[in-house]
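Comments concern the structure below.
A single protein chain has been omitted; all remaining protein chains appear in their positions.
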Amino acid sequence: MQDLLRRYGAGLTTIICLLVFFWLAILVVIPNITLFESSFRPYLPVTEVGGPKDVYSFDNYLKVFGGEVEVSPLGFTFLIPVHVLTFFLTMWYSVVVTVLCFAIAYPMAYYMSKIANPRSVPTLVLLIFVPLWVSEVLRAFAWWIILAFKGPLNSLLLALGLIEAPVRWITDYDAVVIGLIYTYVLFMLFPVYNAISSLDTNQIEAAEDLGAPWWKIHWRIVLPHAKPGVASGSVMVFMLSAGSLLVPSILGSTTSQWFTQTINQWFNDALDWNTASAYAFLLLFLCTVFVALAMWAFKVKLSDIAK
Amino acid sequence: MSAGIDLENVCCDFGSFRAVDHANVSIQPGEFFSFLGPSGCGKTTILRMISGFIDPTQGSIRIGGKDMRGQRPNQRPTALIFQNLALFPLMPIWENISFGLEVRGVGKAERRAKAEELLKLVDLPGAADKMVSQLSGGQKQRVAIARALAVEPQVMLLDEPLSALDLKLRQHMRAELRAIQKRTGVTFIYITHDQGEALAMSDRVGVMSHGRIQQIANPRDIYNNPVNGFVASFVGENNIFTGDVGATADGIAAFSTPHGTFRARLGEKATGKGVKLYVRPEHTLISPAQPAENAIHGRVEEVSFEGNFIAIHAVTDSGMKMTAELRNDGSSAIPEVGAQVWMGFDATRAAILPDAETKG
Partner (left out) sequence: MHRIRLTLSHLYATVFIVYLIAPLLVMAGAAFNDSKLPSIVPWKGWTTRWFAEMAADDRMMLAFVNTLWVAAAVAILSVIVGTASAILINSISGRVRTMIYGLMISTILIPGIVIGISTMLLWTKVGNTLDTDFFLFGAGLHLSVLGQVSYIAAMVMLLVLARLQSFDTGLEEAALDLGASHAQVMRRILLPHLYPAIGAGAAVAFFQSIENYNVTQFTRGGADTLTVYVFSKVRSGITPTINALAVIMISVTILAAILYELRRRRQERLMAAMAPPEE
């Protein structure tokens, strides 16, 4: 603060602080507090808002537990509230997406930072960036075309003789996962690429020189070094996937439901903004807790990610 | 126009660390004043206080008699040349030089003319439209000087401006700087840790150590009459004896050491046991015959030819290393390695000095 005043004077410092206040307080903190506050209020006709019925309660949150369905994973059959199920499936498939994104992106990140000719890397990066600049909705749409029952993927596989009959790709959560991976894999690639780039190539060569097999080099040297990058990529991909509304809506099947879709239904179909708030808060809160737990389990510090 | 500068009991603390400790100095208008001291002794800090980037923790700074408290850098009549020059990389040279005029609202044509004029002054005509990255180290140096001169400061503050240059260029730029100072008459405050530079260029030198100004004097006095051991050792070489001060008469004291008892000038505040006696190598006599006073016997270990002088390294019988320097003008005989010799020094040319002052 002292430094800011000395460097930019009182006038500019005031303007800078006001702008930051505008952003953090007015655009971020206060709206979220409002959301939190609203989540405890009942859904009432406009005339009754602020009336005697407008009291705080946990009713909105308890709606999560309404309406049970029967599920039987691994042969065990039990009843579970449908929204809770949706939430768990959302988290589960987001984890699946995150892991697969890592599996796909890691070799490419390694290739870009250690194998490819350094002069061609900027061009490579630019090429990889193209899909990122093309909007998310179009990326999901592209896969909707590709995965269609009579679409190009099935035609190709049939022509190659790899399958005998067309495969139904858009079923259950399959297409959602495929679409999410395609949409967010780059959010994994770049942090991991940056992390591996900062690894001294000599270390790899030294390990090779000492006779370490390639998988050991990756496990013991490259991966530990890239951990902060992997962590921030994973957090990013997980949060984006869990919060995605477009991809599950476009690529979802009749049997798939994403938690964001449930929130959307409360907000835009039922017009019950308060329950939507409660659900949105749950999403934010539980995702944050989950990420925090995962970071604790993998011994990742917050400062590693916030770089 | 030039202005004098007065520092009165100026201190600067960084947390609990005192970087500048009770600095008192009065610099005359038009003077070339140098602060000399080892790295980290607080030179830059003094300069940054004068230019207004740091406020003194206590004490006052006056420029041209006017107290500078509360005056921000852009309100002070000083121009600072930064240790790393800090030229603006995105502006061509002429805009760099005339930036100070631009912010004062001077028109473009006038600015351009002034820049050309200053480029001539620093001997760099024709560079106006180049970019900073296209200049060599010495050229950047000159542009920095021109940029500072453009605002017609009353005081120029230079923070080790030559340290990045090679030896040849450094010597050339020394003369150049001195000439520019003479031509413009501006007060120069110059910072360096190179004693040769300070002694050769300055009217007066302030020698600093650990945040304290140890001595302020003209270069000759700094070298010939250092006030303490730090100044003596930082500015030039010495043969140093440790011993106890004995009887004193007319400023000359008896000084007993394991290598014999000597007579030497007694500096202020040097008393008691375990003080040091300093003799410059060029004041150390060496000959086959025993001198009349302060005689030490020894053996020549090494003779090294340095061009204009010859350094003779000897070891006394008591096991101390000493160096004597002889002028290479044929006036004295050069002893051979292994020769038995007598060394000695004139009592008035040697001084018993206290250690550096460290706390106030």
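Letters A and B mark the chains in the order given here, with residues in each chain numbered from 1 onward.
Note that contacts are C-beta pairs under 8 Å (C-beta built on N, C-alpha and C of every residue); 3 or more make two chains touch, one makes a residue touch a chain.
As the structure is a prediction and not an experimental result, all values here were calculated from the model.
J.: Given that one chain is not shown, what are the shown chains it touches?
T.: Hidden chain, whole complex, touched shown chains: A, B.
J.: Of the listed residues B:Gly4, B:Pro56, B:Gly138 or B:Gly298, which contacts the missing chain in the full complex?
T.: Per the contact definition at the top, the residue touching the missing chain is B:Gly138.
J.: Using the document's contact rule, name the residues of subunit A that touch the chain not shown here.
T.: Residues of subunit A in contact with the hidden chain: 1, 3-4, 7-9, 11-12, 15-17, 19-20, 22-24, 27-32, 34-35, 38, 49, 104, 107-108, 111-112, 115-116, 122-124, 126-131, 133-146, 148, 150-152, 155, 182, 214, 235-236, 239, 242-246, 249-250, 260, 263-264, 267-268, 273, 276-277, 280-281, 283-284, 287, 302, 306.
J.: Please output the residues of subunit B touching the missing chain, sorted low to high.
T.: 51, 53, 72-75, 78-80, 82, 84, 86-88, 90, 99-100, 102-104, 131, 133-139, 147-148, 150-151, 169
Just so it is clear, only the chains that are shown with their structure count from here on.
J.: List the centre-to-centre spacing of subunit A and subunit B in whole Å, with centres computed as mean CA coordinates.
T.: 62
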